[in-house]
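Structure provided below as structure tokens; questions to follow.
With one protein chain withheld, the remaining protein chains of the complex are depicted in position.
Right after this comes chain A.
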Amino acid sequence: MTPEPDLRDALLAAVPSLRAFAISLSGQVDRADDLVQDTLLRALSNLHRFERGTNLNAWLFTILRNLFHSEYRKRRREVEDPDGSYAGRLKVQPEQGARLDFEDFRSALAKLPPDQREALLLVGASGFSYEEAAHICGCAVGTIKSRVNRARFRLASLLNVDDVDDLGPDSMTRAALQNS
């Protein structure tokens, strides 16, 4: 199989979204870039497994996600405090003119369990459908829905969005009105 220029362009075009996902998932730019690099290398050596005409991005995200999790499991055995160190490293993150308001959001995101974080990132930010996200994570659609739901709820309470801890009649009424 020879690398077609089209495919090379498609891979390059996928890099920004792979990086955004990897950075948000791992909380570290360096580690994210290593993940993206490993993803591209693995994709290139497994190109024969890619079904033409299917979603290339979803395939690449699947590879990246699996690499992240096998690495995460390995690290958890080795490293003392993976969650704490993740949150700490996130603060190094803001680069070129990153807005300060994202700081709170990023550290809240870091507090989510990895499976909830990934589900929310896939569906809420990367533009995948629930079905595609389920495919990427190798689980049922209902599991993804439930993880996204829990992730949102937890973020809202960590960020004190609209005082979700205080579920008074006002917010209930508002929700009811907006759903109608």
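Convention: a contact is a pair of C-beta atoms (placed from the backbone, for glycine too) under 8 Å apart; a residue touches a chain by one contact, two chains touch by 3 or more; residues count from 1.
One rule holds for everything that comes next: contacts and distances are computed from a predicted model.
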item	value
Hidden subunit of the complex - UniProt protein name among "Biotin-independent malonate decarboxylase subunit beta", "SsuA/THI5-like domain-containing protein", "Cation:proton antiporter" or "Anti-sigma factor NepR domain-containing protein"	"Anti-sigma factor NepR domain-containing protein"
Residues of chain A (touch criterion as defined above) contacting the omitted chain	1-3, 8, 11-12, 15-17, 19-20, 23-24, 33, 36-37, 40-41, 44-45, 47, 59, 62, 66, 95-96, 98-99, 101-102, 105-106, 109, 120-121, 124-126, 131, 134-142, 145-146, 149-150, 152-153, 155-156, 159, 161-162, 164, 171-172, 174-175, 178-179
